[in-house]
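Only one protein chain is missing; all other protein chains are in place.
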Amino acid sequence: MRADIRIATQAFDPESELAAFRIALSGAGAVVSFTGLVRPASDAGAVSTLGLQHYPGVTEHAIAETLADAGERWALEAALVIHRVGDLTAHEPIVLVAAASRHRRAAFEAADFLMDYLKSRALFWKSETSAQGKLWVEPRAADYADAARWGVR
Amino acid sequence: MRADIRIATQAFDPESELAAFRIALSGAGAVVSFTGLVRPASDAGAVSTLGLQHYPGVTEHAIAETLADAGERWALEAALVIHRVGDLTAHEPIVLVAAASRHRRAAFEAADFLMDYLKSRALFWKSETSAQGKLWVEPRAADYADAARWGVR
Amino acid sequence: MARLLFFGRLGDLAGAVERSIGLSQAHSVADLIGVLGQSDRLLASALGEDRIRYAINGTIVDSGALVEDDDELAFLPPVSGG
Partner (left out) sequence: MARLLFFGRLGDLAGAVERSIGLSQAHSVADLIGVLGQSDRLLASALGEDRIRYAINGTIVDSGALVEDDDELAFLPPVSGG
């Protein structure tokens, strides 16, 4: 399986990345992508800045292990994870996950699995700055429940 | 919900379409896309041409009803279906489905639902031409089983 | 004239996706298949298979539904998109 991981410190263009990912495929019939965007408002109101922090080297290593795990669970030709860090504003892409396989079910499930990992276990820390100040975000109960579907620790 | 449907008689660029779809969003935090590609080989061997036929007007109308159904099942800001017809060669995009929502689970499920519909119930007929001649494709048992997950007729 | 549409492999059997037929009176779908069978038994047999669905003017009907002149009758084999 081809596995690409990138931590982006600057804005990235998810569709250009996805086009490059697709064009490099040789036999896959199905590509599923997830793009996460900064929402203009959270439960705390309008968000002016989203801050994302990672643990350089360690975060990438753990994502690589999870991609390898996905490659054992599903027959994937390729998978891609791009995750932003730094300060982001509304509508900016935060994350792009893509999975390519011969058949669509594997591609859907692998992308879903990778997003559940990124939301609940990957080494990222997210803060929202709004009129109420800066708030560090923790996963919702739904994120943990989603991740538990795959039987992961 | 914003709903876009297009039957493409010529090759289309899925990532350009997806970029336009994303940029028009106002509040969604999650975009899931599925891109289907002509595989260079099927179970019958190397495929030289894939032929796709639809029932003009009637096919689009039924897709629109299914998009409306998706909009009732999930809180979607927008959904998109582009489906090729005509003669296609290996690696060409056949279909693009995209779903955008506030949260990722709705976007994943809606895209998955729409693809199950397109694979098993939408009014398209697909033929594969290989060295063995022309073969009309019918849904696999797995496609019907996938569609049955949603409790649709 | 009623328009007959043959999709998928039915078009290969019929030799064309579309055919016109003059109807002086309404016929059921099943009757029309019988009429077609007078000149092409192989086609009529394929059109009458259980898994072929019928649509008149874009609406799914059963084989007892009546087709009138100016109607569009489509023969729909199992679909396969995506």
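Order of writing sets the chain letters: A, B and C. Residues in each chain are counted from 1.
Following the convention adopted for this analysis, contacts are C-beta pairs under 8 Å (C-beta built on N, C-alpha and C of every residue); 3 or more make two chains touch, one makes a residue touch a chain.
Computed from a prediction, not measured in an experiment: that's the story for all the values here.
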item	value
Partners of the unshown chain among those that are drawn	A
From A:A30, A:V47, A:L67 or A:I94, residue that would touch the chain that is not displayed	A:I94
Absent-chain interface as seen on chain A, which is shown	36, 52-53, 55, 57-58, 61, 83, 94-95, 115, 118-127, 134, 136-139
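As a convention for this text, only the chains that are shown with their structure count from here on.
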item	value
Central chain of the complex, centres being mean CA coordinates	B
Chain centre separation in whole Å, for chain C relative to chain A (CA means)	50
Chain A and chain B, separation of their C-alpha mean positions in angstrom	23
Length of the line joining the C-alpha centres of chain B and chain C, rounded to whole Å	27
Junction residues of chain A, two or more chains touched	104
Overlap residues in chain C, where contacts from two or more other chains coincide	82
